[in-house]
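Only a single protein chain was left out; the remaining protein chains are all shown in position.
When the chains are written out, they are named A and B in that same order, and each has its own residue count from 1.
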Amino acid sequence: MSDAATIKVTPAKKERPGPLDYMRRWPIQAWLVAVTIFLYAPLISLMVFSFNDSKRNVVWQGFTLKYYEKALTNASLIEAFSNSLVIALCSTILSVIVGAMAAIALWRFRFPGRTAFDAGMAIPIVVPEICMGVGMLVFFAKIFPWPQGLPWPLNLGAIIIAHVSFSFPFVAVVVRARLASFNRELEEAAKDLGASEWRTLMDVLVPHIQPSLIAGALLAFTLSLDDFVITFFTSGPDTVTFPVKIYSMVRFSVTPEVNAASTILIVVTVLLTFLALKFQGTSALTAGHGPEKK
Amino acid sequence: MTSSRTHASRRSLLQGLGAAAVGISFGGLSACSQGASSSGGEGNKLNFYNWDTYIGTNTLADFKKAAGIDVNMSIFATNDELFAKMKTGNSGFDVIVPSNDFVERLSQADLLLPLDHAKLPNLKNIDPAFLDVAYDQGRKWSAPYTWLVLGIGYRKSKMPAGFKPDSWKYLFDSDQFKGKIAVLSEAGDMIRLGAKYLGHSVNGLDQATIDKVTEMLIRQKPNIKAFHEDDGQDMLLAKDVDLVLEYNGDIAQAKAEDDDIDFIIPKEGSQLNSDNWCIPKDSARPENAHRFINYMMDAQASKHIFETILYPTTNAAAKALMPDSYKNNPIIFPSAEELARCEYAAFDAAKAQVYEDAMTKIKAA
């Protein structure tokens, strides 16, 4: 990464090695290496200890793969993880749809109560989790009881609803940032050419915001997959999720099995992301944040 | 309340659930249960809310074979979380495993179903000492499962020669082990044990005593390394500290890995703790729940559980079947005279807030 030689060899498209090429300066390189060590040392220690032939995270006792075997054959862990994945997928899809709708409505229209709606969308981002967790607990117990004993995955409905509630505002924020760079004249042109409002939206606007939809989806997926507090309060008898399972496993003692499960997850995540980047082209991840290509 | 469970039990869990778990995750699509007939009208299902790795390797599968009931186990990490979920009702659980003070809290809040002893013949297997307890007289609401006692876990090689930390003083009121002490972060336990050190009972504390304990703990704070979240045995094993306030079951597991560790119940006495089987009032399957609890108290089934979880059992019949390494382990089963100095903490609705405020004050000081 900090191999300066590569840059010279790489045929630079826009970046010429110049005064602003901070990546080539050693203080910045050293800084990046230090931050990388800081971010990754714990993860590497976790991975190393997943091969440790001891029950604790404390002293190295020898190499073993038995905890991988355990993690991979731990039916309740796998069940929890598949629950988490389904919840994250469903809530991501819903959050992206609802969040994009909100962002487009806020960007496109003047309407009474717009400021209030805008402020309201910020609240889920700022409310402490436990507060929302308790709110959801009471809500699903007293006001909107989610039927019990539904077949999987319908029994996950309450959790999915709660996850969408705290993720879609994040999606809306990301999508709005992208919409700010949209040239409204394109939309006008499409309409002049006889496209309906709906067609204009789907054929002109949505393709433009696609990168932010991907970024928003990544964010929503991450939030959903890692949530413990709110999930705990909305989960019922059949709905243990991965964080809830990990939480009760780890709270009293961290075992190599937890480390092994996490290592598998990290490796799977990395592989999936690499694949996604290869498929999408590398612009997908940066475009949500980056500037308009000129 | 408690504690680390061995990974052995974790493996067991998955083996125990085995094939059944696959069915569970698909919401009973595997309706092809091979067991005997189930109770009338309740179906062949049971929702069980348990601590993680707190059940025997094959217990749930064995129960399914014996009773034809599919047990769907969910897990909680603290009594508070359990209570919060019970509080709003409609939790969907049929059997829960609260600790003694929460049996009182839940029963006072009218959230439990009274147990029908006629359906629990295996209560005969329980050590009579655990049937007649202050927190549930006549065992109206709960059936005993495990019990624990708080004490001091310590690293022998770090003590002066021939020395045993046989008093709460070394944790609460002395700088002899400055920076090498970890105590519980649990407010009620800390204040009550502080009072015990000062010669009071753990129950019926007046405000003056609570204030005195608070002051003592504020004075002691510079000598304490951390208020741990019941992972004190890990801190002891990792040599982060030399003395921890912990449960005997946790220290027994730590000692199995590191023989330099030992456990002592201080001479002032200590606090007992017990986990119990209960049925929530709004359970939809009380019949199945009774059958399940009764099965859990069966001598053989119980022996199997305690072989896995290695906690002190309340089941005398099961204990008799256990190997010597378990039943004669002085950490798991302290002597009768040591236990005579210990008491259960009664639940006191008004005090919960007072203890919490005191602890907030101690941590903020």
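Rule of thumb we're sticking to: a contact is a pair of C-beta atoms (placed from the backbone, for glycine too) under 8 Å apart; a residue touches a chain by one contact, two chains touch by 3 or more.
As a working rule, contacts and distances are computed from a predicted model.
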Choose one: "NrfD/PsrC family molybdoenzyme membrane anchor subunit", "Putrescine transport system permease protein PotH", "Bifunctional protein PyrR" or "Energy-coupling factor transporter transmembrane protein EcfT". The correct choice is the protein name in UniProt for the chain not shown. "Putrescine transport system permease protein PotH"
By the contact criterion defined above, which parts of subunit B meet the unshown chain? Give residue numbers in ascending order. 78, 80-81, 83-84, 87, 105, 108-111, 185-188, 221, 224-227, 229, 238-240, 349, 352-353, 356-357, 359-361, 363-365
Please identify, in ascending order, the residues of subunit A that touch the omitted chain? 1, 7, 10, 12-15, 18-23, 28-29, 31-32, 35-43, 45-46, 49, 57-59, 97-99, 101-102, 104-105, 107-111, 117, 120-132, 134-136, 138-139, 143, 161-162, 164-166, 168, 172, 177, 184, 197-198, 201, 222, 225-226, 228, 242-243, 246-247, 250, 254, 258-259, 262, 265-266, 269-270, 273, 277, 282-286, 289-291
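Rule of thumb we're sticking to: only the chains that are shown with their structure count from here on.
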Cα centre of subunit A to Cα centre of subunit B, whole Å, reads 37
Taking the touch rule as given, give the residues of subunit A at its contact with subunit B in the complex, in rising order. 54-58, 70, 73-77, 79, 82-83, 134, 137-138, 141-142, 145, 148-152, 155, 232-233, 235-240, 244-245, 247-249, 251-257
In the complex, go through subunit B and note every residue touching subunit A. 2-7, 10-11, 13-14, 17-18, 21-22, 24-29, 45, 47, 49, 51-53, 72-77, 81, 84-85, 88-93, 229-231, 233-234, 237-238, 250, 257
